[in-house]
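Down below is the structure, laid out as structure tokens.
The other protein chains are all here in position, but one chain of the complex has been omitted.
Presenting chain A:
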Amino acid sequence: MIDEPLYPIAVLIDELKNEDIQLRLNSIRRLSTIARALGEERTRKELIPFLSENNDDDDEVLLAMAEELGVFIPYVGGVEYANVLLPPLETLCTVEETCVRDKAVESLCRIGAQMREQDLVESFIPLVKRLAAGEWFTARVSSCGLFHIAYPSAPEALKTELRAIYSQLCQDDMPMVRRSAATNLGKFAATVEAPHLKVDIMSMFDDLTQYDQDSVRLLAVEGCAALGKLLEPQDCVAHILPVMVNFSQDKSWRVRYMVANQLFELCEAVGPEPTRLDLVPAYVRLLRDNEAEVRIAAAGKVTKFCRILNPELAIQHILPCVKELSTDSSQYVRSALASVIMGMAPALGKDATIDQLLPIFLSLLKDEFPDVRLNIISKLDQVNQVIGIDLLSQSLLPAIVELAEDRHWRVRLAIIEYIPLLASQLGVGFFDDKLGALCMQWLKDKVYSIRDAAANNVKRLAEEFGPDWAMQHIVPQVLDMINNPHYLYRMTILHAISLLASVMGSDVTCSKLLPVVINASKDRVPNIKFNVAKVLQSLIPIVDQSVLEKTIRPCLVELSEDPDVDVRFFASQALQSIDHVIMSS
């Protein structure tokens, strides 16, 4: 029998095979503890083989195991024994659940990166070769992600073989394997020597780009940018650029969509001249694509693209498209544009922004679709840096007011979130005139989430403009509303008060806020009363001890004798915290 102090660890070990998956998971997550209890040698000789056989468990357990084994080198006795970890991970590389395989590959990479060169050649590379020749596609899929670890330490002959194997994987029967080869090509290419890169890797790349299956081709697009960065600019222009330009006119919108997302990355690799000659026209085509999804992707990259180009090119070629997109028939295109267009301002400079971009901002601010307007408003600080807010402010106000009164509460919620940002950009004067009333109005919204957000907003405004301003522009209005006939609105005000108290400081709290709260404790609705108790509890750290004893405690004592059980409960909770504070002081 096991000694008593070993009980927990013994249980942990036994539960590696428990019926209950939660217990097995728990044990697997504590694998390092088990390993330390067994010692390095027994971990190598018993625990690891045991895990290798434990390969038909549930996915969650396998996933946890794959993750744990990735950091297991210290527990098997250090780097010189790292190869004992390979067999269980090799099995996990073959399971059919993708997330388990991915994790196993990740862990193998992590271990491989630490292994000694000789061990890599003796055990890691053979593992990669076994997986690449696996009977089931799952093993071959996994192998693709390991080449970049195996390749650098391989002797010359083996390197040639590995390249040949990868080329085979690029032509595998199974589209899943080709996809994995396409996805990992960039990583592998980064480890391959320049001469082979130009020949072997480029021919694999060409194979992948010519597949009939969209899903393979669109992953090859991702490889374009990665490969482009590895090649010399002239090679990139010669090999990658034509492929990318071709892809930008591919029959499949999904491929064009990928190009729209990746194109700007290639610009850096090919240099300014080819960019101007080939990539800008390609990008312009994508901005005018027939398929809305492609235009969405292209529109979303407008700012990144413009930053790479010089301003004249951007103004000459991109800006006209942006103008078209701002009136696109798809609201999602306009929305994608609106979320990035403000960032173009710095790239174009002040004059172009005022002449050309500003009208677009203004038309997007009037868009019928609220998301578009919101996206513009959310990035207001960027345009402020370039042209100042004055030019926009007149158009801004109607847009904000309209959003503030939108019939969808999620839209109202979104605009509330931006009010502090707007306040900081627009300044106190503008805010007082136009937006102050709105902020109060939201406190009386029909939807709880809006009232809740409005209360938070009031607090953030007080932080932004300072207690003195708040004392004048917020506190009186908020306190006024405590007399609202509906108890739910009164509750919002209580919530706002507790939030404001922390910003306003002790004096204002005691003189202005506290009396209102105390008064509310006589409300006829129990919900208000126990919320009073909660608010009072939250005020404890803010006010000083005399107020605590003279005002808050008597009120709470009264509430703790209330007929309602909830009121009594929260009152006694609050009283306990008072006692706690007084005891510790």
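Just so we're on the same page, contacts are C-beta pairs under 8 Å (C-beta built on N, C-alpha and C of every residue); 3 or more make two chains touch, one makes a residue touch a chain; residues count from 1.
To be clear about the criterion, contacts and distances are computed from a predicted model.
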**Asked** According to its UniProt record, what is the protein name of the omitted chain, chosen from "Sodium/hydrogen exchanger", "Septin 5", "Serine/threonine-protein phosphatase 2A 55 kDa regulatory subunit B" or "Myotubularin-related protein 9"?
**Response** "Serine/threonine-protein phosphatase 2A 55 kDa regulatory subunit B"
**Asked** Out of A:212, A:368, A:544 or A:561, which touches the unshown chain?
**Response** A:212
**Item:** Residue touching the undisplayed chain, where the options are A:23, A:158 or A:488
**Value:** A:23
**Request:** Could you tell which one of A:110, A:196 or A:254 touches the chain left off the display?
**Result:** A:254
**Residue of A:83, A:123, A:138 or A:339 touching the missing chain in the full complex** = A:138
**Request:** Determine and list the chain A residues touching the chain excluded from the picture.
**Result:** 1-18, 20, 23, 26, 30, 33, 36-43, 46-47, 50, 53-54, 56, 94-98, 136-138, 174-176, 179, 212-215, 250-255, 290-293
